[in-house]
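First the structure, in the form of structure tokens, and then the observations on it.
The complex is shown incomplete by one protein chain, all other protein chains being positioned as in the whole.
Entry: chain A
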Amino acid sequence: MSEVMWEQTMEQLKEQLPVNEELKRKLHASLLRKRRQGRIWRGALAGITAAALLLGSFVIKPWEREAHVLAASLHIASQFTLSQQLGKENSVAVAEFGDVRYYAVEEEGIYAQYNNGLELLVPGGAEAVAVSPDGGKLAYTRGGNVYVYDLKQNQNHLLLKSEGAGKYLSPVWSPSGERIAVVKLADDKREAGIGQGEEEKSDVLNQPETAGKSAVGDIMEVEVKDGKAHLFSVGSSPSYVSGQRTLVFEREGAIMSINLKTKEERKLAEGSYPSVSPDGNYVAFVVTRGNPAMEELWIADIDFQTRKRLIENQLADAWDRNTGEIIEGKQQARFTLEQPVWSGNSSSMLVYKTFHTNDEYKKLVRLEVTDQEPTPEDIVAGSIEALIYRDEEYAHSFFSYDPGYLKGTSPRQIGYSIIDSGEKEGVRYVDAETYLSYSDPYMAIQKTRYFLSEGEMGYRIDDMLDLSYTELSVWDDGIYRSIEGVREEEPLLKTSDLPQADGWSNAGVDSLNYRESDKTLWLTLKREKEGQSALSLISYDFTKQQWTEWSSYENARSHMLLVDDDGGHVSMDLTLYEKAHFNDGEEADSRTEVVVYDVLKRQDTLLSKGIEGIPPDDVNTRFWKNGVLVYYAEAGGRDVFLSYNACGCPKSP
């Protein structure tokens, strides 16, 4: 299609969107009448005086379990959705060992994700993946065959070939790494969840079909060295118990165990998708309760001495699967859960969470498990962090009520500080500042008091009280502060106060970030000289009333400026142009970079240089925590979160 035809097509499109001229005329008249009321200007001159006490982020320590902790004493320390585009999860199975996560993507194969990139490790499709106890091998299925991939040798071999129309599914490794258990699905057995006839389906989109949702078939054990297979039982979702010759599995909505020596079977509990932690201490599983059916994630001791709910579900409007519309007066579970699987270190697990509305949204969620109960500060921090990661649904899980829509867009949440906490008239409260910004040179500091109480699932937020809303924004003549939406009459800093560089003229501020804790304003300042353009990273210390020039980038524009917790590193989302050419012409040649600037060492790092595997299309920053920058890149059909450890800290967030 020629450019002329494209323009004609777009014109045709616009013509089919007629403007309501009557509304245009009436609204104009109505609004301009109001204008005669005149202007009211409220404002007060004040310096930046609010002294916020930065107590640091409240982080639950990683699980360092020495003695066995009962399942009933465990809590979720953090929950993290593993794709930036929430709901667009494209993997069908996942496994994790150390810092590496393996995704099985049906039509594509197995991807490996590291802290610094994503790689298509085994191309050619995959339906399931499991990592060996030593992290050295993968077992996966493709087309119903079982393969073993040696990660050290990069060698692949076929272990079990499917016979006829039957196929193998759900491979799991034995604790010794010598055997693999699989489910053999005979050709006359359905694959549940997809094999149900239309006539059996409810009109409501999401009535979880727990029993039979996972693949049911013969549970086999196969020797890795020679491929010899033995039949053990019938069921689905097998999982070995470390230190025992025992397999836990699901049959007809029950969690079962089988002694592989004696073949003795025992029913342990009602539930589905059992997954035993690699240390053999716990089993995670899905429980379905009530009507409408609500799926929840539970954890139990391996002997089911105690158990605890980790993820609770909520009722939501029911959706009609045929029309894609809400059914008035009917409710359904907010989500369904599938395939919980433990990471190699037994301290975290991954689970698929699917939301069924007018469309299906699937998330892969990673849970960190701890034996420390989250404090009220942790709860508030968790809810704000969820918003920074754009996870509205997870943010709501910290509330005992529906708080309404919390997620910002322009501006959006970029950071937070817990500034105070205590108890007043018998009610626990936490005061927090949330920082908001977006691609404009703008920042808001929203101070909120959260009221909490303790219930069955630990602390939850019962109410919020807005304490203050302060904004910093850039205008022609300076950087202004607004309080509660009212801009102060005098700027905090005049444009003429911005530092000049020899021979260069200042051409405006691109991005800004203000840190109350050290009263420092960070800016990216555009400068121009005889056809050249530069972007300077500068800061202003309000206490010392002193400017500092840090770094400069040729032909660059910035879209976001983030500063880490202790002010030691600054990250910038930059567009770097080939030449000083900043109009919006189609042919401008540019690339996107994230740059991290180390304030102490006075040096910068281009994050794209450290990305390995699939070259990313787009790289963006998300959040600094404990000296680690979490950023995301679009690669391999997913927006992967990667991390840059700027402080040399031992553990990523």
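The definition used in the following text is that a contact is a pair of C-beta atoms (placed from the backbone, for glycine too) under 8 Å apart; a residue touches a chain by one contact, two chains touch by 3 or more; residues count from 1.
Going forward, contacts and distances are computed from a predicted model.
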Identity of the absent chain, which is to be given by its UniProt protein name, from "RNA polymerase subunit sigma-70", "HEAT repeat domain-containing protein", "FAD-dependent oxidoreductase" or "Amino acid/amide ABC transporter membrane protein 1 (HAAT family)": "RNA polymerase subunit sigma-70"
Touching residue (missing chain; options A:Arg366, A:Lys407 or A:Arg449): A:Lys407
Touching the absent chain when the full complex is considered, from A:Ile461, A:Ile479, A:Met560 or A:Val595: A:Met560
Options A:Lys167, A:Lys184, A:Lys363 or A:Arg515, residue touching the unrepresented chain: A:Lys363
Residues belonging to chain A that touch the chain removed from view: 1, 6, 9-10, 12-14, 16-17, 19-20, 23-24, 27-28, 31-32, 34-35, 39, 85-87, 317, 326, 334-335, 355, 357-359, 361, 363, 390-393, 405, 407, 409-410, 412, 438-440, 476, 485-487, 557, 559-560, 573, 575, 584, 586, 588, 590-592, 617-618, 620
